[in-house]
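Notes follow the structure.
Here the complex is missing a single protein chain, while all its other protein chains stay put.
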Amino acid sequence: MSNSYGTLFKISTFGESHGPAIGVVIDGCPAGLTLDEAFIQTELDRRKPGQSKITTQRKEDDTFKILSGVFEGKTTGTPLAIVIENQDQRSKDYSHIAETFRPSHADYTYEAKYGIRDYRGGGRSSARETAARVAAGAVAKLLLQRLGVTIQAYVSQVGDIKAPHYTQLDLNKTEDNIVRCPDPVVADQMIALIDQVRLDRDTIGGLVTCVIQNTPVGLGEPVFDKLHAELGKAMLSINAVKGFEYGSGFDGIRLRGSAHNDEFYTEGGRVRTRTNHSGGIQGGISNGEDIYFNVAFKPVATIMQDQASVDKHGHEATVSGKGRHDPCVVPRAVPIVEAMAALVLVDFLLRNNAARSI
Amino acid sequence: MSNSYGTLFKISTFGESHGPAIGVVIDGCPAGLTLDEAFIQTELDRRKPGQSKITTQRKEDDTFKILSGVFEGKTTGTPLAIVIENQDQRSKDYSHIAETFRPSHADYTYEAKYGIRDYRGGGRSSARETAARVAAGAVAKLLLQRLGVTIQAYVSQVGDIKAPHYTQLDLNKTEDNIVRCPDPVVADQMIALIDQVRLDRDTIGGLVTCVIQNTPVGLGEPVFDKLHAELGKAMLSINAVKGFEYGSGFDGIRLRGSAHNDEFYTEGGRVRTRTNHSGGIQGGISNGEDIYFNVAFKPVATIMQDQASVDKHGHEATVSGKGRHDPCVVPRAVPIVEAMAALVLVDFLLRNNAARSI
Amino acid sequence: MSNSYGTLFKISTFGESHGPAIGVVIDGCPAGLTLDEAFIQTELDRRKPGQSKITTQRKEDDTFKILSGVFEGKTTGTPLAIVIENQDQRSKDYSHIAETFRPSHADYTYEAKYGIRDYRGGGRSSARETAARVAAGAVAKLLLQRLGVTIQAYVSQVGDIKAPHYTQLDLNKTEDNIVRCPDPVVADQMIALIDQVRLDRDTIGGLVTCVIQNTPVGLGEPVFDKLHAELGKAMLSINAVKGFEYGSGFDGIRLRGSAHNDEFYTEGGRVRTRTNHSGGIQGGISNGEDIYFNVAFKPVATIMQDQASVDKHGHEATVSGKGRHDPCVVPRAVPIVEAMAALVLVDFLLRNNAARSI
Partner (left out) sequence: MSNSYGTLFKISTFGESHGPAIGVVIDGCPAGLTLDEAFIQTELDRRKPGQSKITTQRKEDDTFKILSGVFEGKTTGTPLAIVIENQDQRSKDYSHIAETFRPSHADYTYEAKYGIRDYRGGGRSSARETAARVAAGAVAKLLLQRLGVTIQAYVSQVGDIKAPHYTQLDLNKTEDNIVRCPDPVVADQMIALIDQVRLDRDTIGGLVTCVIQNTPVGLGEPVFDKLHAELGKAMLSINAVKGFEYGSGFDGIRLRGSAHNDEFYTEGGRVRTRTNHSGGIQGGISNGEDIYFNVAFKPVATIMQDQASVDKHGHEATVSGKGRHDPCVVPRAVPIVEAMAALVLVDFLLRNNAARSI
């Protein structure tokens, strides 16, 4: 009962990795938006499997079909239903886990919670579900384009290899390489590392940084739905995420207030801050400065090695990865992070609309 | 429009720092719970101001009154309304910020969002609001006691001073000192640091670690309301929080899957994991192992020093901290973190109830 | 878990008939509204007990206190908490029903559902809860005043005595008599009937009609939250209500489409309908014509006569009304109906705001 996200721009996703289709229903999209289907496909292509040597080799075109909510190319204010059929299921790859729990996967917890699970490809717990989020996020991005808001995520760390701070990068270069790091030298190192990990039949973690620019002042709702709280939840709901920080984040622990506080000044009639430890958010509300945050991803749980485990009956068992999997999830996570950020922002924009005087 | 938290055990808080009262309405508390009022007061006392030399000297008893939902000492299934009157408001301390924005506070963003703000003591953006959360969290803890679930938070870092990993600590010693760190030697160092910072008229950040033990398997709702996503949102909604991580957290970035995966085994008929990088959560659902997570707090924004800022009219201004404030927020944040964790768990327990077959 | 109403202008009520207080938290009230407290009191006075010979003689001033959300006389966008203390509880009047179920009351169903009930004055099931709704509805009315929307309810039937159709009445005369029927002759008949019923130690049902004028076009949300569906739910949630109809209502069953359809024409550049069987709502959305609906109230269940019943142990028992009760509920229901209608309209206005393009 939590397959929906958002309060006013609400998405409901459905679908399993190896079922007939996955998809999303978007409720609350304002009427009159020209729906650029090519853009939605571009976003899906950034996430789809099989796009490079460092991603899973499962082949899915991830072409989508819009079943409702659009008339003569524009949204009508009624729900948009978007469906993506599954094509390249090789469910037989998964028969070995019908009875056995893969370490650090959701097999055991789904079985314990529901008493039944679709084990094929991880079923509902598969990151395939995120394609539906990317499709919905693309619609959200189209709305944000009207305001000039930009959301740009990139891979900022793989294993121990780190990119420089975002202010030292050209974020328009993220798509120039397969690992999606805008620093070409660091990108090469990351690619080499992932490739080595893949050859080792292993996996590795990584970090995605997201930068949102040109945000209106005033997004975020005290006290529980603070902008960063909602961004945090949205990011933590993505498969394999272990942590979230914004602005100074965990480094802020070490600082003193006198060093951490962002002094105000006025520039061109606009209130601004000289530093931005706040990450563009104060009191849970955007202040117009850049919003930036980090999302930590663990190494993918499926490795091509034997691991000790147990089966449904509590007996010892050995599991080895089969199927087709990513050695490192972050390159494909970049559009997912952006999509979730877009959904959060649009929802808060609509909530701000709602709070206008009547 | 987000002063409520929870789906089935829903709390709605209200109140400003210097208004007549703050409070909370709890909707969804099961009937028949013996309401231990002394326990609620104990929890409020752990959070209240003025409890030691390293906290703000504002004096508030934080005594509460229950207006509804209890009959002959037991909950009736109807809403519990709990009110805490404000006593020691010194609103004149705040007249200097009626027109001026304190750096890294919510003054500017509230003004921009609402066009009006109660500047006295920070109004709604004051951490005083968290007293209402602690009261509600105490009720949630009473429910969790029935299952033997324990939630224990403590201060694990202040500035650069860190406590050992939780598995090397006796968490029952947290309340033995005023900084709420269960390691007495580290605690003394932390207290000394905070005291120095206070004398420097400055503030400092810190880290709270929370450990939840004896959790039932199966808490958390795929796909958006994953247990850690909801914990993350709950923690990030607390004033001054900048980051959240659970299990291996940000350190998980560096690990390979072969090192990070938690192998399963069976112990006494129960499925367990040999390591716990998962932090007790797999696929967003609790697996019965310890849940542990870290919450990063920035240094308190109010410092007793002059800072550059601007006023409502965009003119340059100087702000200096007045009023009574904490030099470091984490000692008082410990019960708040526990309260929010309790609210998250109870909500998921009720959601599990709901999903039972009919 | 349903003590809240509304999606964007959300109210949460609390309190029992004989507990310390009842009240309401309003979340989502736009900032900057001048809060006319005298008006709120006037509305509460219209609902309060003891106001005339045909209402219960319980004495409650129903004076309220605002605990939060207002600063210098204006709303701040944060939650408004309004509390009304209970004064004239005579709980001993109710000891006879601690163990026995009053016929057609909620005693049995509360006991069965919760396993515990506050029997004093009906506890949470008492219509006293509606005072909190009236207070919240008064705030909603203040918002509607800005748009010139008027909501006017009146008593249109008591027993078999009926008032003429609303178009033949001067709705400004409703408050001219104690039964709140704008036709003075009919009002006298109604008062005489209620008085007779009271002397007979009995009670009688009635009908409230509500007329909303000057509504903007476009309120109501397809497909589930149609304007009339939400009005219907709001009205049916009021104690003792048995039915709801709008526009042609149940009489529409008999009509043919050719007679029932409301033809469009243009008047002063505005699209209007020549007839109004639609009751101002088409496809669940307001069309700008008068919205009108009827709300049927059963006779109050508490009568001053012996009735057969059973006790908690299933034994036969006799119950006779004690306490102080209304012989007919509709005169006091008028402001409650208006309050709920105001809450529905404001919520839809905010939802329309939200759907504006961004």
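Labels for the chains are A, B and C, by order of writing; each one numbers its residues from 1.
As a working rule, a contact is a pair of C-beta atoms (placed from the backbone, for glycine too) under 8 Å apart; a residue touches a chain by one contact, two chains touch by 3 or more.
Note that the structure is predicted; figures quoted are calculated from it, not measured.
Touch with the chain omitted from the figure is made, among C:A187, C:I212 or C:A301, by C:A301.
Within the entire complex, the positions of chain A that touch the omitted partner chain are 1-4, 8, 10, 12-16, 19-23, 25, 27-28, 31-32, 65-69, 71, 74, 76-81, 83, 113-118, 123-124.
For chain B, the residues in touch with the chain missing from this view are 8, 28, 30-33, 77-78, 143-144, 146-147, 222, 346, 349-351, 353-358. In the full complex, chain C makes contact with the omitted chain through residues 1-5, 13, 101, 103-106, 108-110, 112-113, 124-125, 129, 157-160, 197, 200, 202-207, 217-218, 220-226, 228-230, 232-234, 236-237, 242-250, 252-258, 260-266, 269, 271, 273, 277-279, 282-287, 294, 296-303, 305, 307-310, 314-316, 351-352, 354-355.
As a working rule, only the chains that are shown with their structure count from here on.
With each centre defined as the average position of its C-alpha atoms, the distance from chain B to chain C rounds to 39 Å. Work out the mean CA point of chain A and of chain B, and you get 26 Å between them. Annotation: 46 Å between the Cα-based centres of chain A and chain C.
Those residues of chain C in touch with two or more other chains are numbered 8, 28, 31-32, 77-78.
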